[in-house]
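Just one protein chain is left out here, and the rest sit where they should.
Chain nomenclature is as follows: A and B, assigned in order of appearance, with residue numbering initiated at 1 for each chain independently.
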Amino acid sequence: MIGASLGAAAYERASEISAILAVANPVDDRRLARLSSRPDVVLALSGIGISFGGVKALSDVDLEVEVGEIRAVIGPNGAGKSSLINIISGLYHADRGRIAIDGQSFSQVPASRLARLGVARTFQNLALFGGLSVRNNIACGRVHTRRASFVEHIAGLPRARSEDAGIAEKTDQIVAFLHLESVADRLVATLPYGLQKRVELARALVAEPKLLLLDEPMAGMTATEKAEMAGFVRAARDRHGVTIILIEHDIGVVMGLSDRVAVLDYGRKIADGTPAEVRADPAVIRAYIGTAEGENGEDIR
Amino acid sequence: MSYYDFLFVIEVLVGGLLSGVMYSLVAIGFVLIYKTSGVLNFAQGSMVLFAALTFVSLVERGIPFALSLLITFAVMVALGFTIERTVLRPLVNRSPMTLFMATLGLSYIIEGAAQLIWGTQVHGLDLGIDDTPFEVGGILISSFDLLAAAIAAAMVAGLSAFFYWTRIGLAFRAVADDQFAALAVGLRLPRIWGTVWTAAGFVALVAGLLWGARLGVQFSLSLIVLKALPVLVLGGFDPILGAIVGGLIIGASEKLAEVYLGPFVGGGIEGWFAYALALVVLLVRPSGLFGQKTVERV
Partner (left out) sequence: MAVQALDGTRVPIDWQRLAMPAVLIVVGYGLIPAYASSYLVEAILLPFLALSLAAVGLNLLTGYCGQLSLGSSAFMAVGAFAAYNFNLRIDGLPLPATMILAGISAAGIGVVFGLPSLRLRGFYLAVSTLAAQFFVQWALTKFGWFSNYNPSGVISAPHLIVAGFPLDGATGRYLLSVTTVIVLTAVVWRLVNSATGRNFIAVRDNETAARVIGVPVLRTKLLAFAISSFIIGVAGVLWAFTYLRTVEPAGFNLDRSFQILFIIIIGGLASMRGAFLGAAFIVVFPLLLSRIGAFAFGDLFDSGVLDMSQRIVLGALIIIFLIAEPSGLSALFDRLKRRIG
């Protein structure tokens, strides 16, 4: 019944990879099938729900992301934005719902295959490899393309060398693209915060993903750094054609940068549309004013 | 299985449970420190040795029992605060692995110092407890083990009461829950850590007396840390309950295994059986039987 509408091969592949633990819901699956069969949809979520210790972090969230767009997900603190990105990247397992990445459908995205599925991500709190140089951190972003074994590396056999050379070239391109030349050989742990954020972006971009998940890439940055980072994000889309999901707190940046915006509040999607539509949505205004009173105030306008 | 076989199993089981209590006694010291500072204190075993050795040496020098106990306790308090000041405070915010290795170094210092000060000979320790087994319904039970169990139970009750009803106990729990939040509301971490190391020192003292009376006070006392580790892992690091139940399970199954499995493999399996058991449990439940499952924050 599930396989009927979903491509049988795709379904088989999905079930082979991840045991189907989530409750199968025919409605979700039909929705998902309709969306993920469209070639211009890179990512489709349907009916995603997850709870932690009885608290619902997300319930019944749908989201579809088209090729080449910058898709923002915003919402007050605790709205479930990070949970969403963690579900897409397979670090959390949704209690229900399905995720289709580039036509392949999953109930649980296998995190270890994420890179090969064409998805790269950055983390809200930096997740760099502190003991490696900037260049080596970035080079790690292409580790999923490596085939040579450790023996080939130790012996310096041709395949290992050519892999190294190819990755070094790609790394150099990204280093230049993100203006990291002057720090490329420094230990990443010794860089200031803003630059570390940029190295993380570089490590994600060097994988040449179809889909890039950015979890608050500008958190904690100064206004100048934010503008710079926004420029890099836009350039990454324009030049490399990568599709981007962007989670961000700074509403001003989001509205200027993204093509479409989804708004989460208390784990539900309350609005979805162009920045102008979302800005005018009464539910969004209510959600934000509601938190603005309680918290440090995030202005939607 | 005949009636006598059944009685034998029960007897082995009871003996195992009682010796499990002795393991728990050491494990509780771990849990206290782990709960409040996230440090797996490998030096707990050497603290047991240090306490027992200090006490027995004082008694041997003619100091009355009660006074020796008091002095030893004072020494343990001083030791606890010294450790907090010289080891933990400089290492605050470092990785758990670093802290663990530091306590490994600490255990070397304490063991070395204890034996340098008090000598390396074996001391007998007589607590005046009669150790003739008595019979209940056809089962032999060691009265010493029973008393040890009673003392352990009293200590757990006391510690639980302390945690739940006193102000400083509340502070302990706050720190265990969230160090940053505890700092933010103005709890003084150094004092709390100093206190908790003192409490662990007290537990070490009790464990040292009971184990010392059983095995003699000697270097090998510090090795009971190796018995307590699997208990801890089995029970999950967090709750005191885990340490107790973990100790009981390990004590009982170790004895049963020694009797029923040992003959097939040539005996002497008590050195690793507890570890194997703990590993099997861990593979099924990575956070132990009672440990909280934590959601990884990313």
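Keep in mind that, in the parts below, contacts are C-beta pairs under 8 Å (C-beta built on N, C-alpha and C of every residue); 3 or more make two chains touch, one makes a residue touch a chain.
Please read all numbers here as calculations on a predicted model, not as lab measurements.
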Touching the missing chain are A, B
Looking at B:18, B:196, B:210 or B:233, which makes contact with the chain not pictured?
B:233
The one of A:56, A:93 or A:146 in touch with the missing chain is A:146
Given that one chain is not shown, which residue among B:6, B:65, B:108 or B:164 touches it?
B:108
Could you tell which one of A:58, A:72, A:114 or A:287 touches the chain left off the display?
A:114
On chain A, what residues meet the omitted chain?
89-91, 111-116, 120-121, 123, 127-132, 136, 139-141, 143-144, 146, 148, 150, 153-154, 156, 160-165, 167-169, 203-204, 207
Hidden partner interface residues of chain B, rising order
40, 86-87, 90-91, 94, 96-98, 100-102, 104-113, 115-116, 120, 226, 229-230, 233, 237, 265-269, 271-272, 275-276, 278-279, 282-283, 286, 296, 298
